[in-house]
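The other protein chains are all here in position, but one chain of the complex has been omitted.
Letters are used for the chains, namely A, B and C, taken in the order the chains are written, and counting of residues starts over at 1 for each.
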Amino acid sequence: MSTFGQYFKVTTYGESHCRSVGCIVDGCPPGMELTESDIQPQMTRRRPGQSAITTPRDEKDKVEIQSGTEFGITLGTPIGMRVMNENQRPKDYGNKTMDLYPRPSHADWTYLEKYGVKASSGGGRSSARETIGRVAAGAIAEKYLRIAHGVEIVAFVSSIGEEFLFPPSNEFSLPNSPRNPEFLKLLDSITREKVDSFLPVRCPDADASSRMEQLITDFKEREDSIGGTVTCVIRNAPSGLGEPCFDKLEALLAHAMLSIPATKGFEIGSGFGGCQMPGSMHNDPFIKAAAVKPSGQYSQTARPRLTTKTNNSGGIQGGISNGAPIFFTVAFKPPATIGQAQQTMTYAEEEGVLEAKGRHDPCVVPRAIPIVEAMAALVMADTALAQHARSSARSLLPALKETIPVEETRSV
Amino acid sequence: MSTFGQYFKVTTYGESHCRSVGCIVDGCPPGMELTESDIQPQMTRRRPGQSAITTPRDEKDKVEIQSGTEFGITLGTPIGMRVMNENQRPKDYGNKTMDLYPRPSHADWTYLEKYGVKASSGGGRSSARETIGRVAAGAIAEKYLRIAHGVEIVAFVSSIGEEFLFPPSNEFSLPNSPRNPEFLKLLDSITREKVDSFLPVRCPDADASSRMEQLITDFKEREDSIGGTVTCVIRNAPSGLGEPCFDKLEALLAHAMLSIPATKGFEIGSGFGGCQMPGSMHNDPFIKAAAVKPSGQYSQTARPRLTTKTNNSGGIQGGISNGAPIFFTVAFKPPATIGQAQQTMTYAEEEGVLEAKGRHDPCVVPRAIPIVEAMAALVMADTALAQHARSSARSLLPALKETIPVEETRSV
Amino acid sequence: MSTFGQYFKVTTYGESHCRSVGCIVDGCPPGMELTESDIQPQMTRRRPGQSAITTPRDEKDKVEIQSGTEFGITLGTPIGMRVMNENQRPKDYGNKTMDLYPRPSHADWTYLEKYGVKASSGGGRSSARETIGRVAAGAIAEKYLRIAHGVEIVAFVSSIGEEFLFPPSNEFSLPNSPRNPEFLKLLDSITREKVDSFLPVRCPDADASSRMEQLITDFKEREDSIGGTVTCVIRNAPSGLGEPCFDKLEALLAHAMLSIPATKGFEIGSGFGGCQMPGSMHNDPFIKAAAVKPSGQYSQTARPRLTTKTNNSGGIQGGISNGAPIFFTVAFKPPATIGQAQQTMTYAEEEGVLEAKGRHDPCVVPRAIPIVEAMAALVMADTALAQHARSSARSLLPALKETIPVEETRSV
Partner (left out) sequence: MSTFGQYFKVTTYGESHCRSVGCIVDGCPPGMELTESDIQPQMTRRRPGQSAITTPRDEKDKVEIQSGTEFGITLGTPIGMRVMNENQRPKDYGNKTMDLYPRPSHADWTYLEKYGVKASSGGGRSSARETIGRVAAGAIAEKYLRIAHGVEIVAFVSSIGEEFLFPPSNEFSLPNSPRNPEFLKLLDSITREKVDSFLPVRCPDADASSRMEQLITDFKEREDSIGGTVTCVIRNAPSGLGEPCFDKLEALLAHAMLSIPATKGFEIGSGFGGCQMPGSMHNDPFIKAAAVKPSGQYSQTARPRLTTKTNNSGGIQGGISNGAPIFFTVAFKPPATIGQAQQTMTYAEEEGVLEAKGRHDPCVVPRAIPIVEAMAALVMADTALAQHARSSARSLLPALKETIPVEETRSV
């Protein structure tokens, strides 16, 4: 359905050609300062039209809070949010040729199979516009995580086509290896400001960024498209997040990421490269964790005493966060809408050639950055609240006798 | 929590060292023939001790149905299932040294952080034994899918370490490329019998299998471990499955797969390789679907009129199945338990060397096959029931006037 | 949380003094004609200000569909709906005295205990204004039920204070006895038009209505308030609805009704009176059901072959609908806001006298009618979709051998 999360819950609505898109966030902690200005920046980062290499459509995407706050403070009740669809242009997709064909690798055909209604929105909820509600909700989640736990979530472009930020090499057979110290160093320090200083590509390296931009321009000129990968790091995550068995933290993150339009893959920590490493190298030995920095509003949040020397685990062991940086990479396919003519078949089972008119992005990866961050924030807020419930409940029980060794639950 | 699915719902319980493990399956359609003999084969395939290269622990894993059937017919009520823990051996992990150390890349430390209780089960629910309930539930799901829709789900080992069934090449930069006709051909025809004829590795190619077996033996001899990948295909899936937005079919599959212990990555269709393909090559043009074979008990299930010429989409477009084969690959890390000595730290923050005694698998990938199949079956049954509800509801509404083009909903 | 239902799901937002109130309906079948004109009538029936005996606040409550339809047809995607809060008057509750006191039997105190935020909305989500989203969602649910199954849902006022439509008597010790043929006759025939012809009280009997109206007027003049009961009947419900064990149909209805502000009780069928009847009188013997009327758009929906001679069960047996009329009664307490001075205590623990200024209803029971109908419709649509999933799944299984007697599942 259109709901994500159990404790910090977001429900979205809206497609490309309706009145508005939006969401309801249920479960936001009460007593937090929150206004539209906390949400708008990520909305704006998601917007198309930020440079020559993205679509010129300018939708403004101004978010309006409908409920759940008073005088800029959250009440703990559901937060309704809405963004108008100002620039609907329904004719664009509605021309005669487009009506006849299900667009290849688009959702037109599968939506028709599913719902039996052929709408001018086509596979309406598969549109990138649907992600607006997620980004709005994610901005709230991440504000809570930042204030309460000092959590930092930063995503960046790690490849476009075959241009990589950390390319495979003789030493590391796959990109983004956690055995590569340069990669780990970037994860420890990268900020959103740094990422955005490399607009329009959002790959935080001048050389790689320039190669990627050129590649995208080439594809644009050929009326073709290209995909890439986004890598995301979550720093200062509390330990103990993620629910055993079905709702392991990496399972929830994978669910979240593969729910973003145009995604084809997900890997956590060592990922597919980890399959090729011996256990003796892949295992992350424990070491003493650095003392927590004493200052800051979230310093009351206890950090674990131990951490790991290496981080092939990507911050998650047994489905549960260990306090180390969590990082993962998401694969995005090339956009299905291309200007080139395509030999395909009509709804009426007649062969023909489809030529797509209108705006289209040669590459959506740079715009996916805030969406990846938003979905990561939703997963982290949801699992943090689940752990709050557990550890708070446990704290009311009497201390155990010495029959089995017991530590204090980490209060997240 | 310990529940998976919304319509076809499984809840599991149990860890390594308790009385039993098991599950409750809620939502199985009534009136289906079902006995333990439908479930046991996959339980047995999951069992360790099937060859020299897996752990010698022999648990029998005999499943007992507790409820929900009468005279071998499902009643539609919850199906309780139980498997005794016959061979608990709690001492094995309980030796003095092991008590002092959280095992590297195991769940001991994170479970303690989460729950504050240090159990002899360690990260109990992260044990492979927890997967028994999933396999039992999955066997029921796949029986329904097979009878009602002719669905076939087959998983196989596609790599161990750097030994690949379909290796990367000049033409295909990553393994398992859907542009490789040999790969697609295998997906169309592979059976479980064929896979099991390549025991103990379960890689359906004599040469690759032999190389992989040698590799695992090498790692075993070094008291080390190694990972690999499992590829799974779902044939004859109904079209229209998967819920837009957050519960896209690939998102549910990713969630399911990353919830399996020791997984690090997931890719659907073209996967990470798809990021490197131009849109003009990645798009799957539509062609007329072959007529449905007239015979068979599930022939009443309508198949879509169109299919795709290529299948970079992996059978899913816009988050919804299109009727083509669905395939994906899952990455498994090397097992964390190795015989080699490891420099690490005790719970009490003292450095030291941990040596693991007792049984351990150098490679879990072959045993993961039935678990991957089970989780895939749970996702497919759940989404099929969701679509049943929708299409059945729609079928009771009057036909629409000609204001917008409408087709009959595909009745799954 | 703020979500109701599993299959036909509504999530609401909004309190008295925010920008708007609204909801998202997820799971509405695709291909149904739907515009604001299907929803507005129940919104309008819910509005205050319909007569001298209700509050004069006129909010118009004009609903706007945001998404999920195109050209007046449902797409199957989430339907966002919004109603502006035009007449917020936040000062009314914000006067100095009111700020000091938690209003007795209102939600001010408990919301503060729960959220720790003292809002000018007070117990904001406990406001009657929150019910707008429910009524909008319910109107969609009942349109589906009416078209697909011919379901009719009608609620009416059955008592105000000690004035009853069907008073207790020597024969029937409690009101609304299903052993009273007059009561059953009314349930079989009552319509919304008939109910509304008795505005403002909505008790469908001239004499009782007149007594009730007088009673309410008396309470209004005394600046006091009074409660009452609403009885609701659901005719033509499909059989087989309601899920065994925890989600029995009466349990879902009770949940739905007790979630309406100001409710204190619920009874189904014979209700509290049923406790006093011998089983030999309470049991409903089976008889042959009347043949279904041949005409009408929903005539394809099979009706059960048997029905019951009496209906003490209220149309539900073992938690599952049997096809007979479902009826229940809901108790509403007197509104907590009264004009009379009340001796109570401030937030600061000082004794004092509270006098409430501003508008207030002496009796909310007549306005609750469309809310009761809406919540009943949500329960019925949700359980109907659950049963659609099951019976549709079962229909794809082969017929059973004769080992146990089996009938065709009723296709709802």
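The rule is short, and it goes like this: contacts are C-beta pairs under 8 Å (C-beta built on N, C-alpha and C of every residue); 3 or more make two chains touch, one makes a residue touch a chain.
Only a predicted model underlies this, so the values are computations on that prediction, with no experimental measurement involved.
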Only one of C:82, C:367 or C:394 touches the unshown chain, namely C:394
Identify the residues of subunit C touching the omitted chain, counting contacts across the whole complex.
1-4, 6, 12, 99, 101-102, 104-107, 109-120, 123, 125-126, 130, 159, 161-162, 173, 219, 222, 224-229, 239-248, 250-259, 261, 263-272, 274-280, 282-288, 304-306, 308, 312-314, 316-323, 331-338, 340, 342-345, 347, 349, 387, 390-391, 394, 400, 404-410
Contact footprint on subunit A, counting only the chain that is left out
6-7, 27, 29-33, 70-73, 76-77, 144, 147-149, 244, 297-298, 300-301, 384-386, 388-394, 396-398, 400, 403-404, 406, 409, 411
Residues on subunit B facing the left-out chain by the touch rule are 1-3, 9, 11-15, 17-22, 24, 26-27, 30-31, 64-70, 73-80, 82, 114-117, 119-121, 124-125
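In this section, only the chains that are shown with their structure count from here on.
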Closest chain to the protein's overall Cα mean, using per-chain Cα means, please.
A
Quick one: subunit B and subunit C, Cα centre-to-centre, how many Å?
44
Using the average of all C-alpha atoms in each chain as its centre, how far is it in Å between subunit A and subunit B?
24
Do you know which subunit A residues sit against two or more other chains?
1-3, 12, 114-117, 119-120, 125
